[in-house]
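One protein chain omitted, others in place.
And now, chain A:
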Amino acid sequence: MTVPALEARTISKSFPGVKALDAVSLTMLPGSVHALLGENGAGKSTLIKALTGVHRPDGGCILLPGADGRPAEVQLTDPAAARDAGIGVVHQERNVIRGFTVAENIVLGRMPRRAGRIDWARARDEAAACLAQLEVDLDPSTPIAELSSAQMQLVEIARALFTETRVLLLDEPTASISAAESDRLFRVVDRLRDEGASILFVSHKLEEVYAHCDTVTVLRDGRSVLESQPLSAHSHDEIVDTMVGRALGSLTVPDRPAPRSSAPALELTAVTTTAGHHGVSLSVRPGEIVGLYGLVGAGRTELARAIVGLERITAGELRVEGVPTRIRSVRQALHRHGIGYVTENRKEEGVFLEQSITRNVAVTVWPELQRGPGLISARRERELVARFVDELDIRISSQNQLAGRLSGGNQQKVSLAKWLAASPRILIIDEPTIGIDLRTKRSFYELIWRLADEGMAILLISSDLAEMITLADRIAVMDRFAIAGERTNSHEYDSMSQEIIRLIHSHAGSHAEAGAVGTEEGIDVAG
């Protein structure tokens, strides 16, 4: 029998008030890609942190192959100890040092030295060799700040592999990168597996899990409900049911009523912006959900920013409810034109982590809550916030709770509640479900449908094609800061996805990477 590359036995870890891991076991074999699945809060990240010396487990033990080839218990006291033991990790959030170059980030902490000084020439060579081995085409002397998030991730993998690494832990590596970029990542993963490495892979996208993993462990509420089983023995639906703990019915697209009026609430005609858009025309009617699909970097977020006045429109026309408009700030967009913009990046742009729920939600309505000499009625404020907490089913212990203490899904709901509180007529939602589990995702979908039914005009930006095809009434495809085309959504995944890929293709022409898009867009919603 092969000796496991890493074995975790009955690992437990408690934080004040909660048992995050309860006797979780896991066996990772060499030359294997092991999927670690579970909903948000199931304990996946905690387990990874316990395996890499970030958290000290309260109980259980970790075994690695010893010098004699037999498993031996190890104490991983800190991240450096885990690294020395041959465990590499790429966490969910990017961990690169922005002022440094690619090479410096790769050799970080293990710089080659000569005569007591860092040997930069050798550091660059070794980093370049490491990148070449991964078949990553990056110049080691590039400043990190110039890279995309996906490229930074590859640099982090290179850093993890810089020392002899037998075990590589990847925490949601595909959550925020495009399909083409995921493809490249998987080529690296497959290669490492073929070379005998053992890889732990965390993802919410079951399609890619089935395509690339061979073994599966499912966590639920800090326990392993399925432990190191062959993936092929379990169907897609079985896995989802195990994760959720009950059968999750399939999501049916509701019968959406036709938009109430034919007059668009938001209309762009041949718009050119300082961000680089040219000739963009787009319209959204009240009660309609228009999807804006495209690859990462196609200019979708920038278009949203241009609409709310964060980029300047230099030519063309923006009409809000038929009136030609020039918007200069988010404030104007909201208070004068009823446009809300739910940003993509909730931690940096969407919520105030160190502030209470009340303040996070009520911030858009303070001008309306003022009474007499400018004082805000605390009672009316709490009532208003309570209404939206209730309506969006945000799980909080009290309104005084700090937003930073909420889970990602609930933070996203707070970020949305802030805009709903201001009752906008037009809502732009940018990547609403990144890093959010299946159940919360569904409640988001249902909410977005409901808002449209109530007459809101919704412009939805998403990189998740399955989500787009589920939610939108019409899909506009953006490529390199221009609209490549527009299609009415049939909600048929296979035909729609092909049509959209073809749109990007025909527009892109020589755009080499576009071909990879169709194959890896996983369907995130079960059923």
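Just so we're on the same page, a residue touches a chain if its C-beta (ideal position, glycine included) is under 8 Å from a C-beta of that chain, and two chains touch if they have at least 3 such contacts; residues count from 1.
Here, contacts and distances are computed from a predicted model.
With the options "ABC transporter permease", "Pyruvate dehydrogenase E1 component subunit beta", "cytochrome-c oxidase" or "LacI family transcriptional regulator" in hand, the undepicted chain maps to the protein name "ABC transporter permease" (source: UniProt). The chain that is not drawn here is touched, among residues A:E354, A:D390 or A:D494, by A:E354.
Of the options A:A42, A:V385 or A:M456, the residue whose C-beta touches the omitted chain is A:A42. Per the touch definition above, the residue from A:R113, A:R405 or A:R450 contacting the chain not shown is A:R405. Between the chain not shown and the residues A:L334, A:L416, A:A466 or A:I483, the one that touches is A:L334. Only one residue in the set A:H34, A:H55, A:R159 or A:R285 touches the chain that does not appear here, and it is A:H55. For chain A, the residues touching the chain absent from view are 15-18, 20, 39-46, 49, 55, 220-221, 310, 329-331, 333-335, 341, 343, 348-355, 359, 363-364, 366-367, 369-370, 374-376, 378, 395-402, 404-405, 407-410, 418, 437, 439-440.
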